[in-house]
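Quick one: the structure is below, and I'll ask about it shortly.
For this view, one protein chain was removed and the others were kept in their places.
Letters A and B mark the chains as written, and numbering starts fresh at 1 in each.
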Amino acid sequence: MSSIPLEWYLMLAAVLFAIGAFGAFSRRNAVAILMGIELMLNAVNINLVAFWRYVEPQGLEGLMFAIFSITVAAAEAAVALALVLALYRTRDTINVEEIDLLKW
Amino acid sequence: MNPYIAIGLLLLLSTGLALIIVLLGAVLGPNNPNERKLEPYESGMVPVGEAMQRLPIRFYLIATLFIVFDIEVIFLFPWALIFRKLGIFGLVEMAVFLLILLVGYIYIWQKGALEWD
Partner (left out) sequence: MNTNVDWLQRSLAIGPELLLMLGGLVVLLVDMWLADDDHPLLPGLTGLFMVGALIWSFVPFIPGMGITPGTIYGMFALDNLTIFFRVFVLTSSLLVLALTTVYIKGRTEQTGEFYSLLLFITLSVILASAANNLIMIYLAFEFLSLTSYIMVGWLRDDVRSNEAAMKYLLYGAISSAVMLYGMSLLYGATGSTNIAEIAAVFANPRTEIVGIFNLGITAAVLMMVGFGFKVALVPFHQWSPDAYEGAPTPVTTFLSVGPKAAGFAIMIRVLTGALGAQTESWQAMLSAVAILTMVVGNLTALAQTDMKRLLAYSSIAQAGYILMGLVANNPADNFGIRAVLVYLLAYLFTNIGLFVSVIGFEQATGSTTIDDYRGLIRRSPFHAMAMVIFFLSLLGIPPTAGFLGKFLVFGAVINAELYFLAVVGMLTSVISAYYYLNVVRVMFFQGDEEDRPLRFAFPLQAVLVITLVGTLLMNLYPTPFLNLIGEPTNLVTQLFGQLPF
């Protein structure tokens, strides 16, 4: 059976990761930045599962790593959204360019 | 045979079918629009207010809590699969995990995060 080679998955993950990183670095809205970060984390999950399937299919470490990273991402999103809300209440903005009280 | 040929065929078939159905509907069906029909679909009811309005902050709170508790429960599935292999140790571990979740649940409950008003 001819199957999709591992490299393709890695390429997909790398491209997704780069798109996520670009989003995280280029957006000005805090929530949009968080979405970019989520994309980066999901790219890693593709990596982990692909490596599990091709390198070490008899172990379960890659799968478990992916599950843990999903849950951590959820917890991170919860904390981040809570902070965004707190910030919005005191500053009336979530544009990261306007969050500039602390510098140098 | 290359497995991608099948995928390509499926892609062609499904796109074609969707196109045919939409086109047939547009050509054969009667077409008499009115104002209500052209509005965005909202469960067949007449839409109330704008879609892009501010929502009460409580929605966000509930949504955040839902994300956390919903995703944490994911661990029960792999645990249940190999439960017999883990034995008493696995049971104790999961009990500890659920205890932590329970304390969190009691906490948000007591703090009134689950009350709507």
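FYI, a contact is a pair of C-beta atoms (placed from the backbone, for glycine too) under 8 Å apart; a residue touches a chain by one contact, two chains touch by 3 or more.
All values reported here derive from a predicted model rather than from experimental measurement.
Taking the complete complex into account, the chain left out of view touches A, B. Listed for chain A, the residues touching the missing chain in the whole complex are 10, 17, 20-21, 24, 30, 33-34, 37, 40-41, 43-44, 47-48, 50-51, 55-56, 59, 61-62, 64-65, 68-69, 72, 75-76, 79-80, 83-84, 86-87, 89-91, 96, 99, 101-104. Within the complete assembly, residues 87-89, 99-100, 103, 106-107, 110-111 of chain B touch the chain that is not shown.
Here, only the chains that are shown with their structure count from here on.
Spacing of chain A relative to chain B, judged by their CA centroids, is 19 angstrom.
Put simply, chain A touches chain B in their complex at residues 1-3, 60, 63-64, 67, 70-71, 74-75, 77-78, 81-82, 85. Those residues of chain B that touch chain A in the complex are listed here as 2-3, 57, 60, 64-65, 67-68, 70-72, 74-75, 78.
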